[in-house]
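Removed: one protein chain of the complex. Kept in place: all other protein chains.
Labels run A, B and C following the written order; every chain starts at residue 1.
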Amino acid sequence: MLIFEHATPGRRATAQAPATMADIDLPKRFARKSPTGLPEVSEMQAVRHYTRLSQKNFSIDTHFYPLGSCTMKYNPRACNSLAMLPGMLNRHPHAPLSHSQGFLQMMYELQEMLKEVTGMAGVSLTPMAGAQGEFAGIAMIRAYHDSRGDAERSEILVPDAAHGTNPATAIMCGYKVREIPTDEQGDVDLDALKAAVGPQTAGLMLTNPSTLGVFERNIMEIARIVHEAGGLLYYDGANLNAILGKVRPGDMGFDVIHMNLHKTFSTPHGGGGPGSGAVGVAERLMPYRPIPVVARDGDTYRWLTEDDLPDSMGRLSAFAGNAGVLIRAYIYMRMLGKAGMPRIAEFATLNANYLEKRLVEAGFDAAFPQRRASHEFIITLQKEAKELKVTAMDFAKRLLDFGFHAPTTYFPLLVPECLLIEPTESETKEEIDGFVAAMVAILEEARNEPDTVRSAPHTMPNRRFDEVSAARKPDLRWRPGE
Amino acid sequence: MLIFEHATPGRRATAQAPATMADIDLPKRFARKSPTGLPEVSEMQAVRHYTRLSQKNFSIDTHFYPLGSCTMKYNPRACNSLAMLPGMLNRHPHAPLSHSQGFLQMMYELQEMLKEVTGMAGVSLTPMAGAQGEFAGIAMIRAYHDSRGDAERSEILVPDAAHGTNPATAIMCGYKVREIPTDEQGDVDLDALKAAVGPQTAGLMLTNPSTLGVFERNIMEIARIVHEAGGLLYYDGANLNAILGKVRPGDMGFDVIHMNLHKTFSTPHGGGGPGSGAVGVAERLMPYRPIPVVARDGDTYRWLTEDDLPDSMGRLSAFAGNAGVLIRAYIYMRMLGKAGMPRIAEFATLNANYLEKRLVEAGFDAAFPQRRASHEFIITLQKEAKELKVTAMDFAKRLLDFGFHAPTTYFPLLVPECLLIEPTESETKEEIDGFVAAMVAILEEARNEPDTVRSAPHTMPNRRFDEVSAARKPDLRWRPGE
Amino acid sequence: MPFIPHTPEEIEQMLATIGADDIETLFDEIPANIRCQSLDGIPPAASEMEIAREVQAMADRDAGALNFIGAGAYEHHIPAAVWQLTTRGEFYTAYTPYQAEASQGTLQLIYEYQTMMTGLTGMDVSNASLYDGASALGEAILMAVRVHRKSKSRKILVPASLHPNYRKAAETIVKHQGIELVELPIDPQTGRIDPTALEQYSGEDITALAIPQPNFYGVLEEADELTAWAEQNNTLVIGVVNPFALGLLKPPGEWGENGADVVCGDGQPLGAPLSSGGPYYGILCCKQAHVRQMPGRIVGRAVDADGKKGFVLTLQAREQHIRRSKATSNICTNQGLVVTASTIHMALLGPVGLRNAAALSMANTRKLVEKAAAIGIAPRFSGEYFHEVALQLGQPAAGVLERMAANNVLGGYDLGQVNPSMADSILVCATETKTDADIDRFIDTLQAAL
Partner (left out) sequence: MPFIPHTPEEIEQMLATIGADDIETLFDEIPANIRCQSLDGIPPAASEMEIAREVQAMADRDAGALNFIGAGAYEHHIPAAVWQLTTRGEFYTAYTPYQAEASQGTLQLIYEYQTMMTGLTGMDVSNASLYDGASALGEAILMAVRVHRKSKSRKILVPASLHPNYRKAAETIVKHQGIELVELPIDPQTGRIDPTALEQYSGEDITALAIPQPNFYGVLEEADELTAWAEQNNTLVIGVVNPFALGLLKPPGEWGENGADVVCGDGQPLGAPLSSGGPYYGILCCKQAHVRQMPGRIVGRAVDADGKKGFVLTLQAREQHIRRSKATSNICTNQGLVVTASTIHMALLGPVGLRNAAALSMANTRKLVEKAAAIGIAPRFSGEYFHEVALQLGQPAAGVLERMAANNVLGGYDLGQVNPSMADSILVCATETKTDADIDRFIDTLQAAL
């Protein structure tokens, strides 16, 4: 039942609003006449409705959630309670510096820690998700070339394994996109890269480890090729969890990076967000950082704005990005500490390699069996799809019945029938073993009673949906009287 | 799975404790050698385990919960967040008055509001649940008689409909219990009462409305009889919700009362408590109030202790009772306000009478069909038990499958096959109608497929339990190696 | 090891299964010469207890002031239930509902959100959120350009009465795509878009006109007239609204003859705490005809294999994970959790709660203006305002605000930051959270600071 179906005209959550409408003199031409359509429910009805709705979700707090490329790890509860202290929640973004030193200090220290873990010269926290960080990064690349009068560079190179945000971002920044193929080992095809670079090359966007779940071994060679062509190197930090404290983007030759703090630094992104796509830059891109940035003058902290960074690629939001997310990331990083950083990469990698090995031993095909897994890896169910007519999607849906959130399916696009599996460091061996057992059981079902798998899930609030009809005749809102 | 079954030796929620054990010099004879047996789990495991466990509960926030005599109404979320402000949580019970004025003011105002709604001369907030309030009340009756040298009074009268805590309390206070029967209308049998009172009568404990869901109409006559015999009148306030702002115990002639703040004033009592059994007293019992009590001297507030109330019946706890519960009750009362108090009684009563009428129309037997329901009422399934061999317990269990918590079953003991149903004022008409529909559907099932009802529930985490074996061979804790 | 559950025995077992000697071996594909050394710039791990105390101290440092600043972020009462429910693990620690069957909670909630937002704005369709109001304006402009294929100019009229940071963010976002943002000046008298300035563009190919309501100065724009102008000139209308104000104000879907084409704004006033500027969320609504140019996630109702209704992400062919370089936007992660809070917030307010709170905010700001008049301070503009107003102080605002802040009253936003010609003015907002005593304190503090 929708909240609107619980509503009755005239009902209210009385404690939540002024009892009567204040006297106001709003001229008729500005005034609302039509109803707002908000539901009329009691406070308890709202609480009960949304409590029950929530129970229909899988989440990290209830289920193993090995969604590849999304780093669904434990979100420490302390980050939540501290970020929600009244003093944190009530600070206005335009509060004067006299009432901002606590917050600014935290943001400054976060910038410094992020510089340290990435090896970059400067950081701006303002982008509000990975994709916005990409935008900021590519726009900085453009600003850099422009500042040198190097205006002919019109192309951004993107490996075919790249996340969809990479090419979409390049387009938003006014570039053309040229795809670079992947070789059989999962590395960027160097010959193709060499053939692609030229004076038109503005830069290359790379995720490392890539979305194929392997570390790009030729990274130094790639950096050389791109740099020699006059291009800059962009690092998509979605997979930073894999290498935290092990190798730094700055040391790999990247000029500009974004980080997905909501992944690597564990801020919850409930139901789709919010995230944070903080960016880091090498020295030569410092002038172009998105504003605002926090600076320290002796003992006090202040914002750097247009006046301080006149060549900035610009502002990306009304204020300074997703502050509440940044506070959570800060707290998480402080709880990890210096020794905790590399451990994240180590145990994320250990879990992924262990899980991959166990699945391979159980008869599944790894997409890159000859490679080490990074923090994630790909299983391809091509064989099962062909022989048993049971697809990756079928496995994914059946996993739900076994109490596991499905891995990422059908991404990256170049591996057919793939599951991109990222267990993260916070899962136990038992949980991973349980997942293997479920995969094995499903494979058994696929052989003996394939329809059970094909028609899964069977235990969820809904069975499989007809998405095609839904898209053809979109029903995007409830209408009164339904 | 038990939390212990998720554990592995050596695992820890590392962020939660000092990294290493501090150097201490604890002499061997004091030191622990055996393991504590606490589970060794990660933080995420604990969060996931208890999140999932919680989902197995019915609760007000998820289900209609018409548990008679328990007043399971909406618990406003604001009471929780405000009672859990750091300033509230961190106050030490022995904090000096200089650091206690905010808290004491709140408690003082709560005392005053409770005096107003009950018509009593004084209030002590210290009892920690209804039963402890009863204890305080009966001990005050004893102290009163003792102070007058009236030491022969050895009996407490208790109607047969009384809650079990009433006779149990009387015994704890060193009294004998004499039961008074109920007449056919649900009122106290006046002749029996007259016959029972005498110089041995210390007092009478009465719930009004009674646990039969009806208002004791002869209350003034009862008060006269007891008082004339030299006894005092005790009010069990479990059902105060029914008469809030309509009639006050003080005005009905009660000398001492307890209130169940966790019922009437809506503090959550998750999983069995905590509650608060604040007591109110008539003028002549003022000296005997349990300590501490908050007093106001001009602009400042302070505790009254043994020095101020040397005749107090005593202390009931190490500090001053369930402060966090009292804060929640205070906030709730302030949100209700003067106009809100009688409305609680009105709508609790409206819902109960409506639900009773609908069930009677649907063919169920009310225990007292000729009476008005108070905030609750009794349905007796004697007919169904006899004719269909489907009992009140069967109905109760089957209701769970329909998404409703069962009413109180088999209490009060004098009505056979009874369901004591208390919808509370915070439920909507739709919800009540839904409950009626479920009862009707179950009645239908009882006629057509009685085994479905007898073997219910069918949709819960467990089917019906073998409670007899459980009590015969109690398994009261998990043991390592199980 | 914080947040890592592995015991030494398990590590051994897992390595044995993998066939690796140690964990370090798993990193052997990383060139040795670039491996990083210990991160000495990171402090040692703090326990939860330790960091809690530090963060509490930082929070305390900034706390305690009475706030009258708005300027795009507004202090409102948020029911306690909102974030208690939103931070339930099942909402808080889920992600984008890719697996619809295991995400019906989030999906249904977004569908309810879309319904509420279309109701509030009077538009046909809402997406599931963008980042914030400013970036949403950028996306709205890009969307308008895609939708209005007939218009070749790619010129967007962006009034000076629009939030300055919205204008800057939009510029940042659209400038690489040959789009020109043309500033439309305000009438210095009324504080709203100068109608004669707009008249100059009549007959020109203008792709879209952005209309803020209320505008940055709190003033109500003549939205009907502006929309009528746009309709006559074949120009799309982008409404930039404060959704809280829509409790009282005519919804953009009803402006002019046919309503706005695209509506954006910041959802913050509906359930997001001030929180230093974020996370808030960007609203984006449009007419039905434009839905396939909409960026961001959209939830639709669907039917499952049993014929039972439920909810799915739909129209995904607009999005980057399907369409890559041809997507309507690069947005992926959005502001889901804030939308969760906002949906619960709107359900708890209901139509009357929203209207009354909006009216009380409006009345409070009027009260403040009246009391300011008594000490000789008047509004800078004559246009009708909602719950925010520019006051002219007759002296540099910066100093006045500083002196007020020293008394723990944050007196407003210094308009000199936007325009040096307004350096004697502040923007002040008194929402429903302000009592008469608060307003008196504002006035007293202001007077003392003048």
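Keep this in mind: a contact is a pair of C-beta atoms (placed from the backbone, for glycine too) under 8 Å apart; a residue touches a chain by one contact, two chains touch by 3 or more.
Everything quoted here is computed from the prediction, not taken from an experiment.
Chemist: Please identify which of the visible chains the hidden chain touches across the whole complex.
Modeler: Per the touch rule above, the missing chain touches A, B, C.
Chemist: Which residue among B:251, B:283 or B:308 touches the omitted chain?
Modeler: Considering the complete complex, B:251 is the one touching the chain left out.
Chemist: Which is it among B:122, B:167 or B:237 that touches the chain not included here?
Modeler: In the full complex, the listed residue that touches the missing chain is B:167.
Chemist: Provide the residue numbers of subunit C that touch the chain removed from this figure.
Modeler: 47-49, 52, 77, 79-80, 84, 87-88, 432-433, 435
Chemist: So that we can see where the missing chain sits, which residues of subunit A does it touch?
Modeler: 8-11, 14-19, 41-45, 47, 51, 76-78, 80-82, 86
Rule of thumb we're sticking to: only the chains that are shown with their structure count from here on.
Chemist: I'd like the Å distance between the centres of subunit B and subunit C, where a centre is the mean of that chain's Cα atoms.
Modeler: From the centre of subunit B to the centre of subunit C is 46 Å.
Chemist: Using mean CA coordinates as chain centres, what's the gap between subunit A and subunit C in Å?
Modeler: Whole-Å distance between the two chain centres: 20.
Chemist: Once you find the CA centre of subunit A and the CA centre of subunit B, what distance in Å lies between them?
Modeler: 48
Chemist: Check each residue of subunit B and list the ones that touch at least two other chains.
Modeler: 8, 11, 15, 42-45, 47, 51, 76-78, 86
Chemist: Residues of subunit C touching 2+ other chains?
Modeler: Expected reply: 1-6, 10, 45, 47-48, 56, 79, 81, 85, 89-90.
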